[in-house]
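As you look at this complex, bear in mind that one protein chain is not there, while each of the others sits in place.
Showing subunit A:
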Amino acid sequence: MEKIKILSPTAILGYGFPVKSFEAGLEKKPDVIAVDAGSVDPGPYYLGAGKSFTQRAAVKRDLYYMLKACGELNIPLLIGTAGGAGGRVHLMEAVEIIKELASENKLSFKMAVIDTEINKEWLKEKVSHGKTKPLGNLPDLTLQEVEEAVRIVAQAGMEPFIKALKAGAQVIVAGRTFDPAVFAAYPVAHGFDVGLSLHLGKILECAAIATEPGSGSDCLMGELDREGFVVYPLNPERRATPLSVSAHSLYEKTSPFELHGPGGKLDLSQVKFQAVDDRTVRVTGTKFIKTTIYYLKIEGVKRVGFRAISIAGSRDPKFIANFRSIASGVKKRVEDNFPELKGKYYLNFIVYGINGVMGALEPENKLSHEIGIVMDVVAEDKNTAEQILGFTRSTMLHFGFPGRISTAGNLAFPFSPSDIPVGDVYNFSIHHLVEVEDPENLFPIEYLEIGG
């Protein structure tokens, strides 16, 4: 094998793609199709609640085309970070969708299911033996944080995928995964360079975002050889240019010169991006630098409480000008009214038109003609959250302040009911590295014969 062609249909499974682009990709005879199905960007809720930020029907639609194509071309399909957050419950949901599609369309294949959720007892051992370390400026991981976490996942590297490929799996679906790993596993299994494979994976994982005009819901093709790789879009309306592809090296990462991942880092400092034609870019010069200790990144969330919100607006210049003192006056009234709940709830006003987007970072201080207020209450349980929210809302509606002219009510509510129970709230509590001795065998892999 001198060249490997990888088709990336979409930036996130469920974000969709034009069928025409996908079919143009199939005409290029890809050796493998791979897709990233999740992200940590939508926040801690999804990992905590065991839900996906993508919609089931949209995921099923995308998978239908991919599974069918893999059957027809007899090539593997690799899926990482199943169910959006990659916990066991998310993974099982994806497995369920794949089984449904197989039975509805009479498809048969060997499937590998890689579970990357982390066992708390295993992690506590690691913590006790000093085998974890924090990322960024987080504190060291403690046994208590592990215990309090609702769910913990590890970002798997390509090792379990390579193992599953060698075991003959055609469809491989995994929990939380280092995004580029699903793209890099196949070429690395066939002896291609790790650095180039991972770098290609890093670009492919966002599909056509690296093209002009960029899109998270269109396909991108990658062709890897021994010295480098090329990428090009399959939609004739898009182009990959040295600028669009190199700019993607900046996207959502700390530094453009290095990318840390399982077992090492990509050194991008010597990378060259060259135009092959007006819509194809060749990339060379990426190196993978192995670390002596193999680290995996782990992510975990803990429950903070229950959230209820109310949304209201004001068009009154005096109310707007006095908002800060009104807000603290309302908070004080709530405290005085329920002294027994002191310290048991969180009450905050997010105010669009003042600093709703940037909070403390907001440099602008001119007043808007109208403001939008989100009253945000989080408490241990739903009843307490709704109690505090209801009282806050009615207090702010009729709150007296110096110079008040419109004495019938301070707020415009767009909805009835005005108070909305949102649900459980989670925090990212674990964002650490853990030492791993045997990355190939760390995660359990279940093999299933589907259909046939």
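We take it that a residue touches a chain if its C-beta (ideal position, glycine included) is under 8 Å from a C-beta of that chain, and two chains touch if they have at least 3 such contacts; residues count from 1.
Assume contacts and distances are computed from a predicted model.
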Protein name as given in UniProt for the chain not displayed, "ABC transporter ATP-binding protein", "Cysteine desulfurase", "Succinate dehydrogenase" or "Acyl-CoA synthetase": "Acyl-CoA synthetase"
Touching residue (missing chain; options A:45, A:178 or A:192): A:45
Contact with the hidden chain (one of A:64, A:346 or A:413): A:346
Among A:19, A:57 or A:250, the residue in touch with the chain that has been omitted: A:250
Residue of A:58, A:73 or A:138 touching the missing chain in the full complex: A:138
Residue among A:273, A:294 or A:323 that touches the chain left out of view: A:273
Sites on subunit A contacted by the missing partner chain, in the whole complex: 40-45, 135-138, 242-243, 246-247, 249-257, 271-273, 304, 346, 348, 350, 356-364, 376, 378, 425-428, 431
